[in-house]
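The chains shown are only part of the set, and none of them has been moved.
Each chain gets a letter, A and B, in the order it is written, and its residues are counted from 1.
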Amino acid sequence: MAYEITIQKFSGPLEALLDLIESKKLQVSEISLAEVTDDFLKYIAKRELIDFATLADFISVASKLILIKSKSLLPDMTLSGEEEAEIKDLERRLKLYQELKQAGRLIQDRWKSGEHSFARPYFMHMTDVAAIFYPGTTLSLSAVELSANKIFEAFEKLAMETETIKGKVISLEEKISEVIARMKQVGESSFKNLSGEKSISERIVLFLAILHLAREQLISLEQTANFSDIIIKHQKPPTPANS
Amino acid sequence: MTESTEPQKLGNLEALLFIDGEALTFKKIATVIGVKKDELSALLMRLDEMLRDDSRGLQLMTDGPLPQLFDEKWEARKVQLVTKPKHAGILEAFVKSELTEELTPASLEALSLVAYFGPISRSHLEYLRGVNSVFTLRNLLLRGLVERFPDPKNANAYLYQPSFELLRHLGVKSKEELPDYQKFQQLLVSFEQAPQTEPAQQ
C-alpha cells in the first residue's frame, strides 16, 4: 500500500521551464521562452523523467512554447487573439512562479532548521478511562451503508481523474499536431523567405523533438492516432525518429 | 457549581490543553470549562501573555493571530499548547520527530503554497503550480502535513490548509508567522488583480 516515491528533478513544467531560462541567465520574456523551447521539448522527449500524471501539463506548456517558437521563426504566421492571450498568460504566470519559488526555499530552510515545537501525545490519560460503549444517536446500519457507498463513489472519482488526465494528453497531442500542420503550411510558403542556416536548423531540431515526443506518447498511451505517420509522410525526416 | 473566579478558569484552561495534548476547537474549550465567547477570548489572551515570559517553555499555537480569531467563525478555531521552538535542542533526544523524511520538489512546492496561501482550493493551487496536484495533495494529507475541509462556496471541493503538525515542525505559532508572509500575500493579490484574465486552466 505504500506510496512509491521517486525523486523527480522538477516539480512541474513551470519549474523546468524556469530552470532552463535561468540557466541561460535570461529574464522571463517571450523571447527567452522561444529560446528555450527546443530544450524544453527535448526534456519532455526523455519521458522517464516525467510521470504520467504531470505529462499532460508538460505538453500543455509545450504547445504554448511551440506557438511562441513558430511565431518567432515564421513572421508570416498570425496567431489568434486567444493564442496571444495564452502566451501572455504563460509569461505572466512564470514570472509569478519565479517569485513564489522563494516561499518554497523559506519553508525548506525552516523545515531543516531544527527549531520545532512539540506537542503532548494525544490524550495521554486515555488508558485511565474505563471501557465504555458510546455510539451516539445517529449511528445506524443504514448510516454505515450510506457512508460505505460514499467512499466508493470517491474511489470512482479518483479513477475518473486519471481518465481526465489521459483525455487531456490526447487532446493536447491533437492540438500540437494542428499547430505543426499550420506551421508546415506557413513554413512551405515562407521557407524560401527564411534566410540563414541557423533558422532552418533550428526548425529541424524543433521538428525532431516533436516527432520524438509524439512517438513516445503513442507508446505509453497505446493510442492509435496516426499522428506521427502524417508527419512522416509529409515531412520525410532524415532520421529514424519513427522507428 | 459555584461561579469560578478568573484564576481558577485560567487553571482549567491550562489543565484542559495539557490533558488533551492535541489542538482543541474554541467551541470544545468553551463547553468543557463553561465559558462564553468573550470570556474565552479574555482567558486565551491572558494565557498567551503569561506564556510569553522567558521562564515559560510553552506557547499557544493557533489558526491565526489570537485577537483576530474571535469573529463569526470563532467556534471552529483551534488552539494547542506546545513547546517553544527554542527548546527543541534539548527535546530532540526525547521526542523523535516523525517528519524526518526529506520533501520532494513537488511536495515542497505544494506545501509552501498551502502554507502561505491556505485555505486554498486544489484548482487554485494547480493554477499557481502549473501542474496537476491530485496525488501530491493526497500524499501531503496522508503525511498529516496539510488538512482539508469542505469548501463552503463549492459543495464538491475542498480547501487545503497547513496542519498544526506542519506548523509545529516549522516552529511557528501560526502560519502568519512564516517568513515574509505579508509580502507573499500582497504578491498574490497584485497578480490576481492585474487586468489579465485567467483562462480556465486545468
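Just so it is clear, a contact is a pair of C-beta atoms (placed from the backbone, for glycine too) under 8 Å apart; a residue touches a chain by one contact, two chains touch by 3 or more.
None of these values were measured; they are calculated from a predicted model.
When all copies in the structure file are counted, the labelled protein chains give the formula A x1, B x2.
Rule of thumb we're sticking to: only the chains that are shown with their structure count from here on.
Of all residues in chain A, those touching chain B in their complex are 3, 5, 7-15, 53-54, 56-57, 61, 85-86, 88-89, 92-93, 96-97, 99-104, 106-108, 110-111, 113-125, 158, 161, 165. Against chain A, the residues of chain B that register as touching in their complex are 18-22, 59, 61, 80-86, 88-89, 91-92, 95, 97, 99, 103-106, 108-113, 115-116, 127-132, 134-135, 139, 142, 164, 167-172, 178-180, 184, 187-188, 191, 194, 196-199.
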